[in-house]
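A single protein chain has been removed from this complex, and every other one stays in its place.
Presenting chain A:
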């Protein structure tokens, strides 16, 4: 993504609430038609950033461009963006139809055309026939869809979504995730989506910005963030991660190595390591990248350990294995391809071999 084709461009934006720095020099580019997520724990500034895009918060410094236009002097009601609020903010004194048509007043359309547009929207959100319902007769999922329709009917250039699925129960949320993604493809509008749910962000997004303490830690595709996190913070925020202390060893050949605490010496192609010989690094490995076996497997990197605890989770099992040279046990997650009960029933203290492939390894800077 280069700046020139960025549809939304956030340039060195900061926001102070009194002395508190809610947004700390954030720069982001979001492309047209992209499903872009702002992911972070509560208080990381993701909602503030979204509200700045909507115009409900001013920028303390920096500038936001949408479709090339600077936004700092543009009030919320003139911005080419629409928002789906966390509480949905469905107007309780209006019925579904009037809620959806709310923003059409200025377009001065004939009544028939307006009704037609509302019907199209109701069709899109699969709520045809609900036009005359009152807001208090709707379920959470229905409100969410109406909030979506009310925003989309205005054909915004950007749709902002503030944790729109947070209030829904798990099953409905998963269903809405799929629908939201399909809808975004269908209408082709740029979505900026705020969430604290990493799974949701991974499922929905084209790209994700991980935020913490008002800063953007990393912007990447879901797979990029998960497989190649750039910092320990990102690595541990998204999914689980095992960390091992290590030291870089170079001997001038094509293969360098990282000497790790617990996993032994791991050969790494030279081009993957930027650090000089002797530099301390963190080696990170996801729990599911390990394989477990009772005997030493041939031809891969492996280390022996002892099982501490095991947990059966249905589709997969989690194991915590102590290895020599590392204080905390290593988390291992294996899919239960065959019926995995026997392994989950494994005796604590049992000897096991952990093996992994060297390309599953992530090398991070030390903190």
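As a convention for this text, a residue touches a chain if its C-beta (ideal position, glycine included) is under 8 Å from a C-beta of that chain, and two chains touch if they have at least 3 such contacts; residues count from 1.
Basically, contacts and distances are computed from a predicted model.
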{"item": "From \"Spermidine/putrescine transport system permease protein\", \"Nitrate reductase-like protein NarX\", \"NADH-quinone oxidoreductase subunit NuoE\" or \"Acyl-CoA dehydrogenase family protein\", the hidden chain's UniProt protein name", "value": "\"Spermidine/putrescine transport system permease protein\""}
{"item": "Residue, one of A:27, A:69 or A:87, that touches the chain absent here", "value": "A:87"}
{"item": "Option from A:109, A:167 or A:301 whose C-beta touches the chain left out", "value": "A:167"}
{"item": "Of A:54, A:71, A:148 or A:238, the one touching the omitted chain in the full complex", "value": "A:54"}
{"item": "Interface with the undisplayed chain - residues on chain A", "value": "54-56, 75-78, 81-83, 85-93, 102-103, 105-106, 135-136, 140, 150-151, 154, 167"}
